[in-house]
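And now, chain A:
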Amino acid sequence: MLSVDALEVAYGGIRALKGVALEVGRGEIVALLGNNGAGKTTTLKTISGLLRPRRGAIALEGESLVGVPPHRIVLKGIAHVPEGRRIFNRLSVRENLMMGAYPRHDAAAIAGDLDRVLVLFPRLGERIAQVAGTLSGGEQQMLAIARALMLGPRLLLLDEPSMGLAPVLVEQIFETIVDINRQGTTILLVEQNAAMALAIAHRGYVLETGSVVLTDTAAGLSDNADVRRAYLGE
Partner candidate 1 sequence: MIQAALATGLVGLSAWAVATFPRSVVVFLLFQGSLLFVYLARIPRWLRTALLALALLVLMPVLGHFNGYYLEIATQVGIFVALALGLNIVVGLAGLLDLGYVAFFAVGAYSWAIFGSPHANIMFGGGFPLAPGWFYAFLLVGLLLGAGTGVLLGLPVLRLRGDYLAIVTLGFGEVIRVLANNLDKPVNITNGPKGITPISRPPVPFDVPYAEAFYFLVLLIVVVVVLVNRRLEDSHVGRAWEAIREDELAAQAMGVPLVRSKLLAFGCGASFAGIMGVVFSAKQVFINPESFTFLESIGVLAMVILGGMGSIPGAVVGATVVTVLNLQVLKGFSLWLNELKNAGVVVLGYNLADLPTQLEPAKYERMIFGAILVLMMIFRPQGILPVRRRARELGTP
Partner candidate 2 sequence: MSALFEARGITKRFGGLTALHAVDFALDAGIASIIGPNGAGKTTLFNVFTGLYRAEEGGVTFRGQPLLGLRPDQITALGICRTFQNIRLFGNMTAIENVLVGMHARVRLGLRDVLARGPRFHASEGALMARASALLERVGLLPQANEVARNLPYGDQRRLELARALASEPALLLLDEPTAGMTRGEAGALMGLLRALVADLGLAVVLIEHNMRVVMGVSDRVTVLDHGEKISEGAPHEVQADPRVIEAYLGTRHSGAPRRRLAER
Partner candidate 3 sequence: PASSLEAQASKGTIKIATQSPLSGGQAALGEGIKLGAQLAIEKFRGGLEKRGFKVELVPFDDQAKPDVGVANAKNIIADKDIMVVVGHLNSGVAIPSSEVYKEVNLAMVSPANTNPVITDRGYPNVFRICGRDDVQGVVGAEFAKGTMKVKSAYVIHDKTAYGQGVAEFFKADAEKKGIKILGFEGTEEKSNFDPIITPIKAKNPDLIYFGGIYEQAGPFFKQAREKGVKSKFLGPDGLDSSDLVRIAGKAVVGMYYTSVAGPVSVYPQAKQFAEEYKKKFGKNPEPFAAQAYDSAAIAIKALEAVTKTGKAPTRDAVTAAIRDVRHTGITGTVEFDAKGDPKKALYFVLQVAGENPEKWSDNKEVKRLSIAAPPVKK
């Protein structure tokens, strides 16, 4: 579905990605693992158009995404839940969700999706009129994911959804991700909590200083000695 090849990205003079290649198949959950600064966020940002690659190819079902501005990429069905949530603090929960459906014009279908999302995240339903900035951290993360779902995306990019969340919430979020995937959304997941990520993913890639160093099925990675040492803390 999504294929990335020989991707190079730089911030000013610093090369953050040095030829990343990866594939995400339809219906998969693919985990992207790596240390701080390995380039995971950079990869996602480049896919969703926030960064322009120096070189390399990104294609969604064969259609190139390089050079397409982010708001157009969204139209193609890619939703990105950015690092640090980035919800609109001054907007209400409902307004945040409606922004997620911004490019869509089918009022009825949007209303239907809103109901679906609120079933997935009942907490948001309780706080639908609240100003988003006053939500707790976990609620904000739910809102960020729910907002992305309002697009009805084919592909969901998730950047560290568990960061800064209490353990109870981490568990909930991962369960929800699995649910979303079951309902047919393909997911590319960046996560520090490698154990959790590998637990729900089908396949995974390991990124080190801007290059993919390893790729395997989730089970394969979990059993890999290097991965166990570096990311699973054993």
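One rule holds for everything that comes next: a residue touches a chain if its C-beta (ideal position, glycine included) is under 8 Å from a C-beta of that chain, and two chains touch if they have at least 3 such contacts; residues count from 1.
A quick word on the picks: all candidates are chains of the complex that A comes from, given by their letters.
Being a predicted model, the structure only gives us computed values, none of them experimental.
**Q** Since the rest of 1, 2 or 3 are in the complex but keep clear of chain A, which one touches it?
**A** Selected candidate, touching chain A: 2.
**Q** Enumerate the contact residues on chain A facing candidate 2 in the complex.
**A** 11, 14, 33-37, 84, 134-139, 160, 163-171, 175, 178, 182, 192-196, 198-202, 218-219, 229-233
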